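Then we have chain A:
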Amino acid sequence: MGAGKHAGKILILAEDACAYPGADATGQGHMSYSADTYILRVKASVLFPEQFYLDCFSKGIAGIIIMSCGAETPYPGAYEALARRIDRVYVLMKERGLDIRRLRLTAICTVCTRAFLKEVQQMQDLVCQLGAPGSEAAAAPAGAAKALQEQ
Partner candidate 1 sequence: MAQKKKPALAPEPTPGGKVGVYVCHCGGNISDAVDVEQVCAQARRVPGVVVARDQMFMCSDPGQEMIIEDLKSGLVDRVVVASCSPSLHESTFRNALLRAGANPYVYEHANLREQVSWVHHGPEATAKATRLVAAAAAKAARLKPLEPIRVEVQPRALVIGGGVAGMKAALELAARGQAVVLVEKSPFLGGQVAQLQELAPEGETAAAVISELAGAVLGHPAVTVYTCAQVEGFEGYIGNFKLKVVRKPPLGATYADRLEKLSKSGQGLGEYVPFVGVMPATIPESPEDFDLEAGVVVLATGMRPYQPRPGEYAYKNFPEVVTLPEFIRLQAEAEGEGDTLMLHGRPIRGAALIHCVGSRQIPGIHAENEGGYLNEYCSRTCCAATLYAANLIRDRYPQTKIFDFYRDIRTYGRGQEELYTQAAASQVVFFRFEAGEEPQVLKNPDPQGPPLLVQVKDVLTFGEELEVPVDLVVLAVGQEPNNIAGLVQQMKIPIGADRFLQEVHPKLRPVEMSVAGILLAGTCQAPFDVGETCAAAGAAAVKAAAILARGFVELDPFVAEVDLSKCTGTGACVEACLADGALSLVDLEVAGQKVRRARVNPVMCLGCGACVAVCPENAINVQGWTLKQFESMVDLIVSDEYLEGA
Partner candidate 2 sequence: MALVDPDFAAELKAYGVDTALDCFNCGTCAAICPLNFEHFPRKMIRYVQVGAKQKILQQAQDLWRCLHCGLCTRTCPRQANPGELILGLRRYVLAQFRRA
């Protein structure tokens, strides 16, 4: 790890009913993970528009993990709507030359400590590998990097 360790910040959207307590359980177990992670407690991630994710990347967030409740969401239909939105975000990310693996949609339960750690570790590894958001844009179609800068 070493040098790559602080490759960029990871934002975690943790839903209040499941993933947020899941992160708490990870803490109670003193299971260490990257400190470059910032958890936002949210009621339902379906609240965020496509632009929010793009803005986060242009602000310098290197990776985003949406830790939803999956099908166990207290808001019937929210997960499906969220999944459709994330598909659209992926399209927009591609247009801007952003590696779509920087955004991950997953479901974490209140005691899913290991799944939590795994997700964080995977994103951490990916961010180390990719570097700052937009740095992969060089390899992307022409105009993508420009589009990103214009955000």
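Here is how the candidates were picked: all candidates are chains of the complex that A comes from, given by their letters.
Just so it is clear, a contact is a pair of C-beta atoms (placed from the backbone, for glycine too) under 8 Å apart; a residue touches a chain by one contact, two chains touch by 3 or more; residues count from 1.
In this text, all values refer to a predicted model and were calculated from it rather than measured experimentally.
Undergrad: My understanding is that every option belongs to the complex but just one is in contact with chain A. Which one, out of 1 or 2?
TA: Only one option touches chain A, namely 1.
Undergrad: For a test of understanding, state which residues of chain A touch candidate 1 in their complex under the given definition.
TA: My answer: residues 9, 11, 20-21, 23-24, 26-28, 30-33, 35, 38-44, 46-50, 52, 55-56, 59-61, 74-78, 81, 85.
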